[in-house]
Every structure is written in C-alpha cells, then in structure tokens.
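Note that this complex is displayed minus one protein chain, with the remaining chains in position.
Entry: chain A
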Amino acid sequence: MSTYNFDYLDELEAEAIHILREVAGQFEKPALLFSGGKDSITLVRLAEKAFRPGKFPFPLVHIDTGHNFQETIDYRDKMIERIGERLIVGSVQESIDQGKVVEQTGKNASRNALQTVTLLDTIAKYQFDACIGGARRDEEKARAKERIFSVRDEFGQWDPKRQRPELWNIYNGKIHKGENVRVFPISNWTELDVWNYIRRENIELPSIYFAHEREVITRNGQLMAASPFLNMDDEDIVFRKQVRFRTVGDMSCTAAVESEAVLIDDIISEISSSKISERGARMDDKVSEAAMEDRKKGGYF
C-alpha cells in the first residue's frame, strides 16, 4: 500500500468537492449563494477545484440587502471578473419598493430578516432547485442539527423534526416540484478550518476581515460600524477604533471586534485563543435561544 499525505484539510476539501459535484449531477437548476463572506469565498475556491477547467454548472446568487460593506461589493465584482462566472443579484431594496417587505424601524432595525423574502422570491423567479450555502455546523446549535442536503418545502421552510436520514456519503436530492434543497458542502468545517484553508490556498479576502481603523459606535455592548444604515441618534457616540470583522453580513447587524490582526497568521492565532464564538458577533442570533432555528424554519439560509 502506498502512503500519501492526506491531512484533515485535504479530507474536508475532498468531501466538499464531492458534495458540489453531487449537486451538479443531481439537479437541473442549482445556484451558489454568495454572500461575500469568507465561507462563501471558500465555496467559490472549492467550486473551482470541482469543475475547472469547465465552467461552474451554476450561477452565483447574491442577496443584496443594500446595506453591505462597500468592500464586500468591490470584492464581489472583482472576483466575478476573475472567475468569469454568472452573477445574479436579488435586491432587498427591490422587495421593499415592491411592497413585499416592510423596512424595520427603531434603533436595532436591520434588513437581515427581510433577506429571506428576497431569497425565496429569487429562488422562485429562477426556479432554482438547489441552493449551495456556506453554513457550518459549528456556527450555531440549530445548524449543528442540519443535514448536508437539507430539503425545504414550497415555502422555504425547514422542518427539523422531519429530516431525511442521510447515510454514508450518499445524498438524496430527489424533491417534488416547488421544493428545493439547501446544500452545505462545508458543514463539517470549523471557523478555524476555514481560516487555515484560506491561508493554505492563499485566497484573497475583503479587507474588512483584517484589522483597520474605522468609525464605530457601541450598541448593546458591541462595536458597530458607524454607517448611514444604522439608525443613530444623539446618544450614539462615534469614535475611531482599530477593528476587524469576524463574520461579514449586513452592516446593521454585524459587530466588529477590536483587533490588531493585520495578517492572516495573526487572525489564526487570535481565533485560536479567542473565548467568544463567531456568532457571538451577530446581533441576529441574540434575540432568543432558538433565534436561528426559527429563522431557518422561515426559509433563512
């Protein structure tokens, strides 16, 4: 028997590529949900490894809340140009203009919850039967329960009590018309695995992941980037701070962390010693103990 080097990152990578190719083989109209965050950037690299020199058998879909960090949008556009794949943008602003959703008001207003409607509309419009996402099971306790091929009903709902058995590495993607499957190729990766992979593969990231100085305010005990998307009032004191973002979502719900980490090595050692989880920086998860489960039942990513 020959020996070969196959460490844990190789194993996670091979599993993810296998899953992506199953999506290509099993579905008519798949899509890759691209958020501009490190996890979906990792998915793009994995898709390159799965399908090059061919084209991706799916477009990238970005659900644009209109409240993105500009750095994310710049990164997205540059990346699309480099990889030469198709990008579809679903706009939350459009959903608001069409009266399909109503903008939240008040201090903690965010468009995060509104995304679900735009996502479901986009899925319906293009009739996607599978949506690949970058969610990981280590992120959150409801996610820890989800299958790699996760079937959603016509209304996008996840039913955690009726998940299909998922055996060995065999993924059942059979669905009825109107249903669709959310597929999570990096389910078994941890945050640290993603960073180690990004370092190993030399993948470029949006600059906001690295420490930089920016204007922030304190909101509910967390640092938030000062921006026109945040409902600020006289009580909010804006100050400058060296920060970075550990997870990148909407500007109105993603908190920054104080950080000196300007290089990827710094980030990896920072995360290794951190005592706070990545999702600790997401206001959207703090609402209740079952916040993520409830959003998933409603059709969220």
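Descriptive notes on the structure:
In this text, contacts are C-beta pairs under 8 Å (C-beta built on N, C-alpha and C of every residue); 3 or more make two chains touch, one makes a residue touch a chain; residues count from 1.
Throughout what follows, contacts and distances are computed from a predicted model.
One chain of the assembly is not displayed; among "Nitrate reductase-like protein NarX", "Urease accessory protein UreG", "ABC transporter ATP-binding protein" or "sulfate adenylyltransferase", its UniProt protein name is "sulfate adenylyltransferase". Within the whole complex, the absent chain has one touching residue among A:K55, A:R200 or A:R240, and that is A:K55.
Where chain A meets the omitted chain, the residues involved are 1-2, 4, 6-8, 10-11, 13-15, 17-18, 21-22, 24-25, 48-55, 57, 137-138, 140-142, 144-145, 147, 160-161, 163-170, 172, 174-176, 187-188, 190, 274-277, 280, 289-290, 293.
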